[in-house]
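Read the structure below first, then the notes.
Missing here is one protein chain; the remaining ones are kept as they sit in the complex.
Entry: chain A
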């Protein structure tokens, strides 16, 4: 009989104990899937949401603009660079934008805010959160027109409605104060108070004229990619483009440090929770394996007496840990699958606890608790739990081969 077969039979000597331990491993898998799946889903959601709020997953901008965003710093030859970026695999969209601060004034009130000047031809609901959050009116159609889309709270402060005129005042490329007029074509509500309270979309060609920019000058190109996990690779690929010389290329982590900080902090908490879950699993397995080894001390003595070496005995107990881990993982998959299916498709709605502001770290978050596991997370969970089970078996296995046979045989 080989070691695998013997170890398999050994773990079923005490069925109830093995099943309890296997279920604890299984529940560990379920918790780990819930924590990790929530992280994978929420972080991706937040990052994608953040990217669609103006800066993209990867941002191309003039050197130094990130530290001091003034309108005298600008990219040139944006059309060519945009074309080269769009040709890269994995790019979902690349939009040329001008971002800046402005004073908005209606006939009744003036309010400080910020604008994003965009070309409606390249803006889509996928790459622009404000566009997909329009609740009244519509996006302006021409980049050289005088349309304007503003946040609902900003509209409320200005006491304006669709069709009303708003004057925006800002500083141009030379530091001079300039103004222009726009007419409101749409109003958006993102659910993020600060965005709804200060932001406005303006047509890029009109803003370029107002600021004294050439037609292919802008402050940034926001690049949205199909998978946020590849942002670093995309940053490097863009930086290597000939047209990207003399530009600064950065991922969302640098362009949105608040969001990166919130995610890093949340991840750290998640890791601690997972560590504690892992510890509980490991203690359970250690306890089971240790009891199993201690109650078989005499049997191990017999095995050693007839010629089994301490090394082979160590392997036997490790193989038992292996089988226990496999059974636990299988049970984990069985009990986790329906739970995961429910959370993936339906989720748990926490919107009642959020109030009206669904923002966290400056971006909109989904108030419905959902999960989504990346392949690498699945591998990490299965590999992690499996490794943990084997590590927990190390001490009992070492102990099994350590007692001299003559002492083992004396035990009852």
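In this section, contacts are C-beta pairs under 8 Å (C-beta built on N, C-alpha and C of every residue); 3 or more make two chains touch, one makes a residue touch a chain; residues count from 1.
Here is the rule we go by: contacts and distances are computed from a predicted model.
Visitor: Looking only at the UniProt record of the hidden chain, which name from "Putative ABC transporter, ATP-binding protein", "Nitrite/sulfite reductase", "Outer membrane protein beta-barrel domain-containing protein" or "Phosphoribosylformylglycinamidine synthase subunit PurQ" is the right one?
Guide: UniProt lists the chain left out of the view as "Putative ABC transporter, ATP-binding protein".
Visitor: Return the single residue from A:90, A:191 or A:310 that touches the missing chain.
Guide: A:310
Visitor: Would you mind spotting which of A:214, A:302, A:334 or A:368 touches the chain that isn't drawn?
Guide: From the options A:214, A:302, A:334 or A:368, the contact with the absent chain belongs to A:302.
Visitor: Determine and list the chain A residues touching the chain excluded from the picture.
Guide: Residues 1-2, 6, 9-10, 13, 298-299, 302-312, 404-406, 409 of chain A touch the chain absent from view.
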